[in-house]
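Every protein chain except one is present and positioned as in the full complex.
After this line comes subunit A, so read on.
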């Protein structure tokens, strides 16, 4: 126990978890999609979410940046409850990067503009500086030579890497990935996973919904298994894959690992 002054400001930067979901429920109409979700994500942690189709993985992801509004329960990011709406919510979203299955690059803008749009229009960074940062990021994800191309001129893997660069340009505290490789041809999956591995190694906090079990095994700090809107099991990957505790997880793994 040191006598050094404890961080008195609330976002105590290291000890406190980055994301805390407490009894989060979400219904669409009468259909309950998330039920009493408790989940804590620490700084620098990589949490991989797996589970059968319709189990609520995307919805969970989308609740974290309030693209979906939880029906009840609480979600805090860096100690701060998610704002209701308006500018405060936009500011929150700027701190949470999101990567979509379908890339969703802005189709009317070239790759460089895709990456610089939010830094310029949201954070007010001068264009020159934003472009310099964007070019570094594009180099980092390996598509520095595509800066002037339109999204439609890129392969799926390149588009997804551009989308990752776009999210990183906002210097987010956490990155959410919702099946980032599910829309890709098999030969392009690895180029995207490699970028994500590198990102994880750099210390980025990540929540990743994926069916890539290899990625989960090697990169995840923790695997969260969902079924029917509940977190059924959560464990370190070696433990989870070696001996899943629940029947449903065993079932699921049997199905995905057998092909």
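We adopt the following convention: a residue touches a chain if its C-beta (ideal position, glycine included) is under 8 Å from a C-beta of that chain, and two chains touch if they have at least 3 such contacts; residues count from 1.
The rule is simple: contacts and distances are computed from a predicted model.
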item	value
Absent chain [UniProt protein name; select from "Probable DNA metabolism protein", "Cytochrome C", "Transport protein (ABC superfamily, atp_bind)" or "Amino acid ABC transporter permease"]	"Amino acid ABC transporter permease"
Touching residue (missing chain; options A:77, A:141, A:167 or A:220)	A:167
Identified contact with the non-displayed chain, of A:153, A:182 or A:218	A:153
Of A:91, A:127 or A:245, the one touching the omitted chain in the full complex	A:91
Subunit A, residues in touch with the chain not shown (by the definition above)	65, 67, 85-87, 90-98, 100, 102, 104-108, 117-118, 121-123, 150, 152-153, 163, 166-167, 170
